[in-house]
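As you look at this complex, bear in mind that one protein chain is not there, while each of the others sits in place.
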Amino acid sequence: MRAEADPVVLDITANDDVVRARQLVRTLAQECRLSLVEQTKLVTAASELARNTLVHGGGGTMQGHLVDDRARRGVRVVFADSGPGIADLELALTDGWTSGSGLGLGLSGSRRLVDEFEIDSAPGRGTTVTVTKWAR
Amino acid sequence: MVKLWDGVIAVPLVGTLDSARTMVVMEKMLQALIDTGSEQAIIDITGVPAVDTQVAQHLLKTVVAARLMGAECSISGIRPQIAQTIVALGIDFGDIVTKATLADALRHALKRSGVELGGRDGRRA
Partner (left out) sequence: MSERVPILQIGDVLLVSIQTDLDDQAVVHLQDDLAARVVATEARGVVIDITAVEIVDSFVGRMLATIASISRMLDAETVVVGMRPAVAITLVELGLSLGGVRTALSLEKGLQALERSRGARTDPTA
């Protein structure tokens, strides 16, 4: 699998960065010719994950790039923060789970919106979420 | 996609459905609701011999999506075998309206729209 072109990198430190994240991911999705529904799902997932990075991670970064897997093209986006991390990943990935502040982490929902979803998180180690959406 | 009446469109599905094809048709149906200004859609699967979990889930999700948009969607032409499959798969169709025939579904849709049909022998919809 080779990454096409340079990755787009965005610092997520304020509310309007979440909007920027949506715009950047949309641009990548369009370059990749994802269908409208696929684009909408990916951008919505990116919005959730960018917000998590900001609100729960205390700020972090987003990196997005096109990926190529011989027969198909796709978009891969990585959200990383050095925040508190998630203690119970399994619980966090369960539908209906919300953090103490009452805001859902949107992780389980985001997972359903993308084709590949990886999360690496532990208390004190921050959180990294990698999602991929392939063009059909 | 067929316009059956003012505000009622029907989507007759025929043949073996796969996940991808079902999704495309369903997306088109939702768009047709907007384009035609119809508040009701009927997905007719009379011509579909069997459905698998994925297709059943797509149909379900499409009905929910139509509702979210402000329209109602029913499913007609469910054969006994398909009904059995859906139940066996543990898929809950909840309060989604399902009818055995397209005619029944149309009658139901018209009633919802407040249309009264007078039959020659005095039967009402």
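Just a few scattered comments:
First chain written, first letter: the chains are A and B, and each begins at residue 1.
Here, contacts are C-beta pairs under 8 Å (C-beta built on N, C-alpha and C of every residue); 3 or more make two chains touch, one makes a residue touch a chain.
Small disclaimer: the values here were computed from a predicted structure and weren't measured.
The hidden chain makes contact, of the residues A:L10, A:V43 or A:I86, with A:V43. Residue in contact with the omitted chain (choice from B:G70, B:G94 or B:G118): B:G70.
Within the complete assembly, B:Q31 is the residue of B:T16, B:Q31, B:T53 or B:Q81 that touches the hidden chain. Where subunit A meets the missing chain, the touching residues are 15-16, 18-19, 22-23, 36-37, 39-41, 43-44, 47-48, 51, 95, 104, 106, 108-110, 112-113.
Where subunit B meets the missing chain, the touching residues are 27, 30-31, 33-34, 37, 39, 61-62, 64-71.
Keep in mind that, in the parts below, only the chains that are shown with their structure count from here on.
The geometric centre of subunit A is 35 Å away from that of subunit B, both derived from CA atoms.
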